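Take a look at chain A:
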Amino acid sequence: MGRLSDTGANSSHPISLRLRDNLLRMQQTFDRCSDIVVIPWQYGPGMKHEAFSIYAETFVQKKEHNYFKASLQDLVTQLVGPGTSVTPEDVITYFGNNVATENSAILIDHIETAVDRVLEGFVVIFFDGWNNALGYKAVGLETRQVTESITEPVVLGPREGTVENLSKNLGMLRCRIKSSKFKVEKLETGGDARTTVAFCYMEGTVDSDMLAEFRRRIAWLENETILETSYIEELIEDSVYSPFPQYRYTERTDVAAASLLNGKIIVLVNGTGSILICPGLLVELLQSSEDYYQRTVVSSLIRILRLIALLIAVSLPSFYIAFSTFHTELIPTVLLLAIIDSREGIPFPAIFEAFIMEFFFELLREAGIRLPRPVGSAVSIVGALVVGEAAITAGIASPIMVIIVSLTGIASFAIPQYNFAISLRILRFPLMIFAAFLGIFGIMIAFLLIWLHLANLRSLGQPYLNSIGPFIPRQMKDVFVRAPHGVLLRSMRKRQSRKP
Partner candidate 1 sequence: MHAREQISSGQMSVVFFCFMTGSSIVNIPGPLIGYAKMGAWISLALALSTGMALLACVMYMHRRYPDLDFIEYSYALVGKWMTALLAIPFVSFLFHMTSGIVLDIGLFMTTTMMRQTPIILFLFFVFLVVALTVRSGIETMARMFFIPIVSVIGSIVAILALSYPNYKPEHLLPLMPDGIKPIALGTYFAYGFPYAELVLIAMLLPYVRKKKQGHLHRGMYLALLVNGLFLIAVTLSTIMVFGPMSEELSYSMFEVARTVDMLVVLQRIESFVGISLITASFMKASISLAALNLAVVKLFNLKDNRILVFPLTLICFLLSLLQIENGQAFWSNSVGAIHPLWATAAFVLPLLIVATVSLFRRTP
Partner candidate 2 sequence: MAGKILLLLIVYAVIGLADLARLRKLHSREMAVYSAALLLTVYLGIDFAWDLKWPFIEEAAFSVLGKPAEFLVKILTVPS
């Protein structure tokens, strides 16, 4: 058929030679879709020949409307003389033979394909007497501009965030990695949404077993309705019920490019800007792109700070409960006096106090996300007043509890990966329960259970604890500290030269 042709997969009705039939069929399919318009045309000697174009007026740009005119112009300039002498035979000869057109057209030969193309934003033109139709790509919906990602701001570094359009995102990535080893594979998902999914990797750097496993899993997506990358995450995960995320998200193109160069596979979905990075290991959940744009000593210290923040975010309330309930004799005297002093007159035991305050804090957090901007400042005032002052004055909570809850909250905000931070929020509560029942022994048991779960967890077949589980000194240069770029780049080059 040729370069221009486009045959659909499940088609069974070829386009007929009679314009009436085609028009009837298209109108039946798009019955009650008032945003799909049909415009009849007439052309040729004496304006006797008929045609019509059909398109979705909502997302075809206005100035592209007249594709019919453009196609006639192509004919005129390339083949025949004046426009009034165009005949259907000319049309068939011209377009049926892969000639150059102003806006590259495709040939469609089945009704179902025509329907699909209209829904994708093509202008489809039917000619009387021809059993093919012409389709021009004309999508022109308003999309968001490329701005900085809201959830991943940096002080120093690129501010290019992803947009909702898949092609634009792929374009931005291709600009960063100008290599033919950067492979992009597209996939059409099923259901009624039929979103395009693309996954990318660097050939030669990515582990081939991991890639094969990924392909095996991604094949499950063929018939599913996928609206967002998080759907994909759940469908190809190793452990759906684990509180720990096994993949990372990013909305920044530099992070995506860096992870590609490190041998990861990234997944993009048309219609959303979140990029999924597979696999995601535990040590990477503490890394932020900013680490690589600051000096090495600074970055290393900040990483250690983040690690401490992680421990605080998970276990500070539990330690407080354990120490104040079970092991008061183990707190240094000066601190003990301060705690007892502030806990004077509180009616509840430490565990209830902690649960109430933590619950308030979680409510505040959720409320803060959903608030419209004008009301936003009111919430912070209300939060500070209610959770802070009033609770202390009423005697429900002690000042030290408020300090602990706020410290925990702040610490959880210091963790760069958002989905990791929210799973830590979940882990806090069972830890508090263990601490309330068995004190510091309970905390230890809970930590051992969490650690056991982490040791068992796999992300796309890779052990989750990869750099710190089997302790590989070579990989330590990017875990707790960030070695200078000279060291990091040298090892990357060595890795690439080792692979065949």
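The rule is short, and it goes like this: contacts are C-beta pairs under 8 Å (C-beta built on N, C-alpha and C of every residue); 3 or more make two chains touch, one makes a residue touch a chain; residues count from 1.
For anyone wondering why these and not others, all candidates are chains of the complex that A comes from, given by their letters.
Remember, predicted model here, so these are calculated numbers, not experimental data.
Chemist: Out of the numbered options 1 or 2, which touches chain A in the complex?
Modeler: Only one option touches chain A, namely 1.
Chemist: Quick check on the complex: what are the chain A residues that touch candidate 1?
Modeler: Counting only chain A, the residues touching candidate 1 are 326-327, 329-335, 438-442, 444-445, 448-449, 451-452, 455-456, 463, 465, 468-471.
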